[in-house]
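Left out: one protein chain. Kept in place: all the others.
Order as written gives the chain letters A and B; numbering starts at 1 within each chain.
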Amino acid sequence: MRIYAVFVYLFLYAPIGIIVLFSFNAGRHASELRGLSVQWYGKALSNPFVGDAFVTSLEVALIVAILSSLLGTAAALALQRLKGSVRIFFDGLIYVSVMIPGIVIGIATLVALVTVFDFLNPWLASVWPEGVKPPQLHLGYTSVIAAHTLFTMSLVIIMVRARIAGMDRTLIEASMDLYATPWRTFYQVTLAQIYPAILAGFLLSFTFSFDDFIISFFVAGSNTTLPVYIFSSIRRGITPEVNAIGTMVLVGSLTLLMTAQYLMRDRGKH
Amino acid sequence: MVAVTSFRNVSKYYGDVTAAHNLNLDVTPGEFLSLLGPSGCGKTTSLRMIAGFDQPSAGEVFLEGECVNNVPAYRRPVNMVFQQYALFPHLNVMDNVAYGLRQLSPKPLAKEIDNRVSEMLELVQLASFNQRRIWEFSGGQQQRVALARSLINKPKVLLLDEPLAALDRKLRREMQIELQNLQRNVGITFILVTHDQEEALSMSDRVCIMQDGEIVQIGSPLDLYDRPKNRYVADFVGKSNFFEGVVGQMNKEGVDIKLDCGVSVELIANANTNDYKVGDRVCISVRPEQLTMVRDENLLSKNIAIKVRARVMNRIFLGEQTEYLLHNEQLGEFLALSSRRNELSERPFETNEIVFVAWSRDTVLILDGDE
Partner (left out) sequence: MREQSNSNRWLTVVLLAPTTLWFLFMLIMPLIVILIFSFGERAAVGGYGGGFTFAQYANLPARLKAFQNTMTYAPVGTLLSLLVAYPLAYYLALKVDRRYKLILLVLVIVPFWTSLLIRTYAWIYILGGRGIPAMLEWLGFEAVRLINTPGAVLVGIVYGYLPLMVFPIYVSLEKLDKSLLEASNDLGGNPYRTFFASHLASLNARCGHGLYAGFYPVDGRVSDPGFSGWGESILHR
């Protein structure tokens, strides 16, 4: 079993190895290795657009992950109390929002938001007090976050609900019986039982949002996320600069991960 | 003395289903009471109403003289041991046992919690196990952790919902004895729900027999065995042979009962027989061990209520006793128990052997007959 796991990780990291290798390519072509150099790292680091796009992506992904895990968990808890047609209705919406292709939701959201904004902006301008600059609704940060969250929130709901469904109801009664108030019971028992699902949901949401290109491409407006920036730079011809960016993200996150693991090494030992 | 918990006309309905009907019950402080009955008789519902998980549809539940109908479960000074233990899988043994203490406000000092947990684990003979994860424990050990967890707050009443049902037979016997000792040591009132009559009779001070959401009879195990109120109780508490009939003649010394099968039974008048009058439909109950089986009818005493010939149909060896299934043309099939001592003085009865069966005039019990 362990050998199998090692193979799956090898499968997952095989292309990553190639990415890292080519980031040191001296040549300017992505598919031909011509000596080693770190020049592309310098290029990537000195490129202000890369930094901006990275920060935007990070912010968007973090907000998406936080929003999805909070709202998704809340919804999962509420749905578990519901029965009948309301429940079926929500189940339907959840599965639709998971199954719907990114390209469809990207275009649909773009079209819908632009239509709504075209209608709302003149109206806002007309009702706004004289002399004050009326707000201008436009695509950007918020629309990317909202569009990503639709998908990731549903993922969280599905995972948390699987967890709740498998939970032993008598644990809650046992907690109440031992003098824990409903609120304390919630965070000492219910939350303690479902937190792996919330954590997994958070990580998956972050990953989806950080890596998403299609939806962001349509609804990001002028705010460029990293995948969108990379796509546009590829159009001008792909260079190992992109690999260098990927490698830096990778090294950064692995470093963070190891640090976290090191700091938490004493917890959960028993 | 104020009852530690009581029911006053308590009923519980789930839609059209009656789970409990007009229950009245007083539990004495410090006693070990069992609620005994088949599944669906309302025993678990009653327990849950004391714990506060279910609210009565009508009537009042009292704890130490105060009505607790509107008191939520987490404010009731009672604790429960659940059928599947309901231990918290994300906590270790120490944290499971300490759970109840940590909910108190003000929260006890860490040192005191430690001491109390050790004390409890010692009580259930699990000292030095406190850092273990609960899944490393066997069923019996988990049961003990559950006990320690529910006793740590020194509840007024400990509720036990079929706590031994998940254990195998041998372990169950051990835990029964342990539970009984534990109850005597801590002096806390125990209310045990069970469908196992042997368990209820062997452990409890009093047993409350329930049927279809109602309490049929409450009494000590001996009371219930010797003076069951009706056929249901007699049948539930031990085995018995029942014969339907009508009260024939009655005088100061005795009662004659004409059984429907044509056999006549003479009984000695006592408190039990005085409840009936001539012409009443009754049912007589004879415990298998009250029957005497002999080969030679001259060995029977004169003081017998009935004497019949019967054929041995089947024999079941039970260790210290042997159970015989007998058949008589008029009485039909019935059971008799013969002790090992009898068997040794004579040789055991064989299948198909014809024997004389009798029972004495003072051992038979008269119960209400069928409508």
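General observations
Just so it is clear, a residue touches a chain if its C-beta (ideal position, glycine included) is under 8 Å from a C-beta of that chain, and two chains touch if they have at least 3 such contacts.
Note that the structure is predicted; figures quoted are calculated from it, not measured.
The chain not shown here is touched by just one of A:L45, A:L124 or A:M167, and that residue is A:M167. Interface note: of A:L62, A:V98 or A:L124, the residue touching the hidden chain in the full complex is A:V98.
With the whole complex as reference, residues 1-2, 4-5, 8-9, 11-16, 18-19, 22, 30-31, 71-72, 74-75, 77-79, 81-82, 90, 93, 95-105, 107-109, 111-113, 115-116, 146-147, 149-150, 153, 155, 157-159, 161-163, 165-167, 193, 196-197, 199-201, 203-204, 207, 210-211, 213-214, 226-227, 230-231, 234, 238, 242-243, 245-247, 249-250, 253-254, 257, 260-261, 265, 268-269 of subunit A touch the missing chain.
Going forward, only the chains that are shown with their structure count from here on.
As a whole-number value, the distance joining the C-alpha centres of subunit A and subunit B reads 60 Å.
Those residues of subunit A that touch subunit B in the shared complex are 168, 170-171, 173-182, 184-185, 188-189, 192-193, 270. Only residues 51-53, 72-75, 78-80, 82, 84, 86-90, 92, 99-100, 103-104, 131, 133, 149-150, 153 of subunit B touch subunit A when the two sit together in their complex.
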